[in-house]
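For this view, one protein chain was removed and the others were kept in their places.
This part shows subunit A:
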Amino acid sequence: MPPKVPPYIRGQIEYFTSPYEQRFFGDIFDAKLMMTKFRRHMKHVRDFAPGVIIFAAVYTWGNSTHERLSREHRY
């Protein structure tokens, strides 16, 4: 096994910002960044949307088919 390299630990730097300069919510509501943030989140939707669609489709089909098979008039 190769020898372990000790981790590099950053020194802690403390700084203080005047309450008159800092903003409470930072850039959460920054209008210019909104589209950038929207595009970042939409990339993830492409990944999980198929899974959600599959689940929703199977769930809906399964429940409606079960309901149809449970009643007297099956067709």
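As a convention for this text, a residue touches a chain if its C-beta (ideal position, glycine included) is under 8 Å from a C-beta of that chain, and two chains touch if they have at least 3 such contacts; residues count from 1.
Going forward, contacts and distances are computed from a predicted model.
Candidate names were "Cyclosome subunit 8", "Pyrroline-5-carboxylate reductase", "NADH-ubiquinone oxidoreductase chain 5" or "Cytochrome b", and the UniProt protein name of the unshown chain is "Cytochrome b".
The chain not shown here is touched by just one of A:28, A:42 or A:58, and that residue is A:58.
Across the interface with the omitted chain, subunit A contributes residues 5-10, 12, 47-48, 50-52, 54-55, 58-59, 61-62, 65-66, 69-70.
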